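Every protein chain but one is kept in place in this view of the complex.
For reference, chains read A and B in written order, and residue numbers begin at 1 within each chain.
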Amino acid sequence: MRYLLIALLCLLPVFAHAGEATDMAADPVLEKRMIGLAENLRCLVCQNESLASSHSGLAEDLRREVREQMQKGLSDQEIIDYLVSRYGDFVLYDPPVKKTTWVLWYGPFVLLLAGAGTLVYQLRKRKSQIPEAELSAEETQRAAELLNETAESPNQPKDPQA
Amino acid sequence: MARFILPFVIFMIVATFLYVGLGLNPREVPSPLVGKPAPEFSLPQLYEPDKQLSLQDMKGQVWLFNVWASWCTACEYEHPLFMELSRRNTVPIYGMNYKDKPEDAKAWLRRHGNPYTLVVSDAEGRVGIDYGVYGVPETYLIDKQGVIRYKRIGGVTEKDLSETILPLVKELQAK
Partner (left out) sequence: MIPEIGHFALIIALFLALCLGVLPIIGAARDNAVLSDTARPLAYGQFVLLAIAFLCLTYAFVADDFSVLYVAHHSNSQLPVIYKISAVWGGHEGSLLLWAFLLGGWILAVAVYSKHLPGEMVARVLGVMGLVSVGFLLFMLLTSNPFDRLLPAAADGRDLNPLLQDPGLVIHPPMLYMGYVGFSVAFAFAIAALLGGRLDATWARWSRPWTTVAWVFMTAGISIGSWWAYYELGWGGWWFWDPVENASFMPWLIGTALIHSLAVTEKRGAFKSWTVLLAIAAFSLSLLGTFLVRSGVLTSVHSFAADPKRGIFILSFLVVVIGASLLLFAWRAPKIGLGGKFDLLSREALLLSNNVLLSVATASVFIGTLYPLFMDALGYGKLSVGPPYFEAVFVPLIVPMVLMMGLGPLARWKKFALPELAKRVRWAFASALLIALLLPLTMGEWSAMIALGLLLAFWIIATMILSLHERLGGHGNFMQRARGQSLSYYGTQVAHLGVAIFIIGVTLVSGYETERDVRMDVGDTLQAGGYEFRFNGVTDVQGPNYTAAKGRVSVSKNGKPVTELFPEKRQYHTSGMPMTEAAISTGFLGDLYVSLGEPIPGSTGAWAVRVYIKPFVDWIWAGTLLMGLGGVLAVSDRRYRMRRRTTTNILAAGSK
């Protein structure tokens, strides 16, 4: 009996407080917008975390700052401009497109075009250079022997398309 | 067959950059505020909290603005330099106590000495954000027009002081 009572007493606080969990943020919608913005901003203290995930004091201050500016009705761009004017482009994980970042932003696509172009050019060139089934050099012959071995090996499955 | 040497050339260029990179500090972020007017502020003084100090009060003089805190270990290393500087009386040093408790700050100053003309408290770090503070200590040199002329992130060294800060102070004071 006594144990039951103790057990019930233990359960008491559970019942006393039971309810729906409340969001940590006062305004979950605004919080979501703040986190969305902060994810693309770099924390300056622990420099490889975003402002959204960092636990540093400065990151907390900056999140508060962003939240307050959002409450004041500033747009995302205005808030970003505010932070850039204080910390420089360094805070942006998404670097702006400008002259010094052209290589960064366009480089990969220039390389892609160049790579694709070179590949097509090389394929065409070597096709015209190689005479049909003529294996003159000793080296190519050796290679071909080995290749034939693979291709015609009895252990090798018949490729339906080959 | 120049194209076969291309990978080597690209690699050597990258290696050169990496070599230069070894001498750079990736953690240090230059402030975009240098050359711009110092952000306005009005903060309570540490010793007389009901009195405010604002940027306007310093107009017309060249001054150093040192951001420090009692929880910051690097501050202890640079502090003797400021003590020495304040004895020479060449340039006024104003301190901003950043995200700190006033009692802790005062105790710290009692222990290490107070080189500051005046100290203000930025308990919530709001002015710190305006000044782009991210690593205490930070030190700004502000000219007579209230424009930031120099910023040092991290502890000021003797070399910074003698080779950069003091010559700049002299130059700005002469203007």
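By our rule, a contact is a pair of C-beta atoms (placed from the backbone, for glycine too) under 8 Å apart; a residue touches a chain by one contact, two chains touch by 3 or more.
What you see is a predicted model, and the numbers here were worked out from it, not measured in a lab.
Participant: Out of B:Val29, B:Ile93 or B:Leu161, which is the one that touches the chain we can't see?
Facilitator: B:Val29
Participant: In the whole complex, not just what's shown, which of B:Gly21, B:Gly35 or B:Gly60 touches the removed chain?
Facilitator: Result: among the candidates, B:Gly21 touches the missing chain.
Participant: For review purposes, identify every residue of subunit B that touches the missing chain, sorted by number.
Facilitator: Its contact residues with the unshown chain are 1, 4-5, 7-8, 11-12, 14-15, 17-24, 26-30.
Participant: Which subunit A residues touch the hidden chain?
Facilitator: 13-25, 31, 39-40, 42, 46-50, 53, 88-95, 100-101, 103-105, 107-109, 111-112, 115-116, 118-120, 123-124, 126-127, 129-130, 132-133, 137, 139-140, 142-144, 146-147, 149-150, 153, 155-162
As a convention for this text, only the chains that are shown with their structure count from here on.
Participant: Contact residues on subunit A for subunit B in the complex?
Facilitator: Contact set of subunit A toward subunit B: 44-45, 47, 57-58, 61-62, 65, 84-88, 90.
Participant: Would you tell me which residues of subunit B are touching subunit A in their complex?
Facilitator: Result: residues 26-27, 29-33, 99, 124-126, 128-135 of subunit B touch subunit A.
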